[in-house]
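Quick one: this structure, given as structure tokens, is what I'll be asking you about.
Removed: one protein chain of the complex. Kept in place: all other protein chains.
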Amino acid sequence: MLVAAAAAALITFPYWSAPWASRFATTVVRDALILAIFALSLDLLVGRAGMPSLGHAAFFGAGAYAAGIASQRLATDQLPVTLGAAALVAALLALVIGVLVVRSEGIFFLMLTLALAQIVFAIAFQWTAVTGGSNGLAGIGRPMLGGLDFSAPDSIYVLVAITFVLVALAIWGLTQAPYGRALIGVRENERRMRALGYDTARLRLSAFVLAGTIAGIAGALSAYSTRFVSAQDAGLGSSVRAFVTVLVGGAGTLGGPMVGSALVSLIERIVPSLLPTELRISNAILGLVFIGFVLFARQGMVGLGRFAWLRLRRR
Amino acid sequence: MSPELVFQQALNGLSFGALLFILASGLSLVFGMMDVVNLAHGAFYMLGAYVALSVVQFTGSFWLALLVAPLALALLGLVLEPLLLRRLRGRHLDQVLLTIGVSLVIVDVIGQVWGREVRSLSAPAGLDGSVALVGGVYPVYRLFVIGFGAALAAAMAVVYRRTKIGMLIRAGVEDAQMLGALGVDTNRLFAATFATGAALAGLAGVIAAPVFGVQPGMDTDPGLLYSLVVVVVGGLGTLSGAVAGSVLVGPADTFGKVLFQDVALAVIFAIVALVLLLKPTGLLGRIRIAR
Partner (left out) sequence: MIEVRDLRRAFGGVLALDGVTLTLREGERRAVIGPNGAGKTTLINVLAGEIPSTGGAVRLGGHDITRLRSWQRARLGLARVYQRTELFSPLSSRENVALAIASRRGPYRVFGAPARSEQAEADTLLERVGLAGREGMTVHALSHGERRQLELAVALAQRPRVLLLDEPTAGMSPLETARITELVASLERSLTILIVEHDMDVVFRLADRVTVLHEGRVIADGTAEEVRGDVRVHDVYLGKAVTVA
């Protein structure tokens, strides 16, 4: 019940916050939610299945480009088409890359996802004819559903917020179900899982493709929001940002990616306004925060929260 | 394509390969010894180029920069390893994550200190001309790069196989823990290895600067991207792997860019994919997968 109320509040945020929050606030929360969806999908891999992927932005970018290109080439703005195209392209790309990386683990897996995603990014950056190259893809159509036009800032926000709630629910459901348990099993002891009869390679591939698809949807939402796709969306910086979000928030938990995206968005928005404008070091700050968490709070903020809660209960 | 053009592109490919070797060898060395993929390697490469920029700006000497930049990076490596990596001894994946954070910091600091415009570094006097070669002219500097890379590879091979340090490295690559049990100070060994890897990255940055320029984004492209591709293709942890990878990827990328232009990197993707499907440990590598 509490969750339903929170979800409702989140979705209607621009409306009830209008008196005291600016339009800018809506944009900030919207972008944080898009990052949260992206991070939630990455957490399926990093936190649940134990697959540390540093190339997840390739799918985010693929979704963004697919949505944009679909709206331009197919001359339609209907959400089912453009969002569907985004999901499909992202899923296919995840399948292709997944087949190549899924048999490796740990650091090697991390390296491979990074390298392959970087290659995809470089292709996007150079393939001017299709993706607009370094100039990016502009003029993304407005997202429409039947006659409903979602392009107004408040409406876009609602679209993003609803998607976020749906994705969060889906992932929560997944992790409770046998599928989610199986992913955890693969993470904890793959050898034993195989001895139990699980085809672990296929399980990992399915998780990889699922995560990639959701990331693609997040990418499409980003394209609708900013009406622009930049090659950087598919780049290493974007992948790293998502990874940092997951770890700093708390990998393997539902709240982790959400809290993480709030923190990362905060750092990216607030820090520049606190420092003199010539000092553009929000990435460095993010890096330092990340280092801090890896060294001292590996379980992220959720982990810190649990730790604090346990200490409090003992008193 | 005319024969002259092919020849020129082949030389381009070789010089790129030589550069890739200098760059990737550091990454491979650190992984072989410490089981850590230093994702700040590209940032080190970038820093090397920018430091060279400043040295040349203040002293006018490219050769001095060639000396100072690797030394500066080595120093940085000597500081970072005990400060950060050593705290997570045994947690290899977390060490790799640390290097991500380091790379974020370094790249931003570079942008802050040196600015975010595209800069360039000229080849040193004496190497900045062209030489007549097989029906055309070819930049001397690129020939220098090929020579330098080959010489470095030869020097490293000698050190690796004939010296005591090389023996320590080979043993460490095989089993670093055992070395510790035998009384070798692994802390110092690891710090020195990390510093050497950083120095090699910095060296690559200086050498690459006259050819590829000095600009934001160079830490990932060509830096990290190509060093990763080379070690994945050639095999992690071995000198011969770094050589094999560079020799394959350098020309492949160059010809790919000439033949396919916009989607040139699809060639690289295809090569990596092929290697992964057929020989996942890389052409000449022995991978130890650590969590």
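Order as written gives the chain letters A and B; numbering starts at 1 within each chain.
In this text, a contact is a pair of C-beta atoms (placed from the backbone, for glycine too) under 8 Å apart; a residue touches a chain by one contact, two chains touch by 3 or more.
Because the structure is predicted, anything quoted here is derived from the model rather than measured.
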{"item": "Interface partners of the hidden chain - shown chains only, full complex considered", "value": "A"}
{"item": "From A:Leu42, A:Ile156 or A:Ala182, residue that would touch the chain that is not displayed", "value": "A:Ala182"}
{"item": "Residue, one of A:Thr26, A:Thr82 or A:Ser206, that touches the chain absent here", "value": "A:Ser206"}
{"item": "Candidate in contact with the missing chain, chosen from A:Met193, A:Ile214 or A:Val302", "value": "A:Met193"}
{"item": "Interface with the undisplayed chain - residues on chain A", "value": "173-174, 176-179, 181-182, 184-185, 188-189, 191-200, 203, 206"}
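The rule is short, and it goes like this: only the chains that are shown with their structure count from here on.
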{"item": "Computed distance of Cα centres, chain B from chain A, in Å", "value": "31"}
{"item": "Chain B-touching residues of chain A, taken from the complex the two chains share", "value": "52, 54, 100-101, 103-108, 110-112, 114-116, 118-120, 122-123, 126-129, 133, 235-236, 240, 243-244, 247, 279-284, 286-288, 290-291, 294-295, 298"}
{"item": "Contacting residues of chain B [partner chain A, same complex]", "value": "35-37, 39, 84, 87-88, 92-94, 96-98, 100-105, 107-109, 111-112, 220-221, 224-225, 228-229, 232, 261-266, 268-269, 272-273, 276-277, 280, 287, 289-291"}
